[in-house]
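Attaching a single structure in structure tokens format; questions to follow.
A single protein chain has been omitted; all remaining protein chains appear in their positions.
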Amino acid sequence: MADFDVIVVGAGYAGTVAAYELAKAGKSVLVVERGNYAGAKNMTGGRIYSHSLKKVFPNFEQDSPVERRITHERISLMDPEANFTIDFTSKALKQEGQDSYSVLSAVYDQWLAEQAEEAGAEIIYGIPVEDLIMEGDSVKGVIAGEDSLTADITILADGVNSLLTAKAVGAKKPKPSEIAVGVKELIELPSGVIEDRFLCNPGEGAAWLFAGDATHGHIGGGFMYTNKDSISLGLVATISDLTGATRPIYQMMEDFKKHPAVAPLVRGGKVVEYSGHMVSEGGYAMVPKLVANGCMVTGDAAMLCMNLGYCVRGMDFAVASGQMAAQAAVEALDAGSVDEASLHRYVDLLENSFVLRELKQYRRFPHFMESTTRIFKEYPAMVKEIMNSMFVVDGKPADPLKKKIMNPVKEVGVTTVLKDAMGGMKAL
Amino acid sequence: MKIAVLVKILPDDQDIQVKGDRTLDFSRAKSTVSTYDLNAIEAAAQLAAKADAQLVAVTCGPKSINDSKTRKNILSRGVDELYMLTDDGLELADAYQTGRILAAMIQKIGDVDLVIAGDGSADLYAQQVDVQTAEALGWPAINGGTALDTDGATVTVARILETERESIRMPLPAVVSVAPEVALPRIAGMKDVLAAGKKPVVEFTAEELGGIAAPTVETVEILAPVPTPRKKQIFDAADEGAIDAFVAALREVM
């Protein structure tokens, strides 16, 4: 008999949710996490959409340490010397089940891990799983140091840098164009100051994305999320594109923080944490085989993550895939068969849910971004020109509005703008 | 034979923040085992294995030190049982109070032949609790041990002092504190951690132990020092001329 029904590798969103569901279903489950606590090595920009979490924890809004409910969506096109922002609020953003919350991984992962432990899962911290026990093409457990532990099912939830998916499901090492790097600072500010600066009610906050000069025109973008008494500020940039960059990403981050559109928002704040992390960005094309005999791959380890350049979304995918993997595992264990065919139920669940559907929908988007770097440079500049000609009053006779708008557009090329707009629409 | 190792659990100093008013913020700091007590546990575990002795760990502190992860951390390192007293009256306890309580715990555990302590706690680093515990027990004590050996009746302690190296033998029961170089902490494996979760943890109450002694030291305040003002001109070697600029700054003070 195996040591455990299920061993889960990694205590991120995917792993803890899977462990929670399995323990709740009465299965013996062990989570092995390399960090000294859940979330110790995790990083996320910080906004989770509630829909998937609600299916696991119906009252998570009250029970869990969410930071703020996001009620303001802001998007900025940033030029080195200008910035154009859209601020969107809507009742729909606040509706239960379609709302979203800012979270801090270090805090939230621990809460999730506690739920799993309380439900009966065992968690071992501080030990990285180094290898898998294989019998032929079946996964039979995990190996760390001199120990090996066996399980009927192994769930890989070890994040975007997974060292284990290659062996388990033959996942390919991502190309540089398929990997982005994220950096984030956590900046402490009193909650009242945050509410004043971001024009938010107590308990509510903003999600803010920046395209353009945040990454000095490279593919990627900046993000800012308001937490209870801190701000998550960071950048995501594609590695292949960065190799041509003159400034390392941590210096880009310094410049981003000093940009006139950002500096006043974080003024007087204290940086209490700095982290860097990989983000997958290949979209659907990068998703590996998701099951093998005795094994399922979830969350970022399965590349179930959407990087739209200016925005990364993976937490709700991780939560949903963790839950579905648990469901498939319970059914397989109860039926007494854990081979690939039985576990394929997990893939069916994913196919029928937003997880794979949305990833498929956005399939062409990564390519669109890569081939349309204008979004990051020319377009912010173009918007600046349009806005300047609208708002700068210098006493000279003014051009008609149409001309004002068309002049900067002509510089990029009308057809190019149209083509990009069409391309973007099609990719979506 | 029974060996007891004294282990302090305290907030991880890596995550202590200094607030604007120079007070310390422990809210992000998780409990951890005082750094050099890990070396003491290892030395005790190695000696226990060699002498075929039972090894128990003993700790006391405020209620906040009692979490399953820290308990497992201690018990996964070759320790058989953990004895703990958690009482908020021990927040900021001084060496006298701690020594008294630990001695009472050791007496209550019973049959302890040898007590091993760490080099000093990461917060106070007073290097006092070991000797003060010994005094409360009325047992002999030697500190700064770099190697230990026992024949069941005596313990021999090698130590390096400021200008001497010596080796002391004393009869058991006795207390020894050890320097970090005595042994490198082990890295526990998955099976050690799983087994640790099943090992006994015995909790005492202050009442059972005759209460907590009155403090001998009163803490007036704890404030971060005003940092020395520095220029903080940081050059990146990847940048053109950075090394030259750094060397120029060095030349300036040569």
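Letters are used for the chains, namely A and B, taken in the order the chains are written, and counting of residues starts over at 1 for each.
The criterion applied here is as follows: a residue touches a chain if its C-beta (ideal position, glycine included) is under 8 Å from a C-beta of that chain, and two chains touch if they have at least 3 such contacts.
Everything that follows uses one rule, which is that contacts and distances are computed from a predicted model.
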| remark: Omitted chain per UniProt, picking from "DNA polymerase III subunit delta'", "Acetyl-coenzyme A carboxylase carboxyl transferase subunit beta", "Electron transfer flavoprotein alpha subunit" or "Sugar ABC transporter permease", is "Electron transfer flavoprotein alpha subunit"
| Which one touches the absent chain: B:62, B:140, B:197 or B:211? | B:140
| message | If the hidden chain were put back, which residues of subunit B would touch it? | response | 13, 16, 18, 22, 24, 94-96, 99, 120, 122-128, 130-132, 134-136, 140-144, 156, 159-171, 179-181, 184, 215-225, 227-228, 230-238, 242-244, 246-247, 249-251, 253-254
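By definition in this document, only the chains that are shown with their structure count from here on.
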| request: Enumerate the contact residues on subunit B facing subunit A in the complex. | output: 17, 28, 30, 68-69, 73, 187-191, 193-194, 197, 236, 238
| query | For subunit A, which residues are in contact with subunit B within the complex? | reply | 30, 32, 36-37, 117, 122, 124-127, 142, 144-147, 149, 248, 251, 272
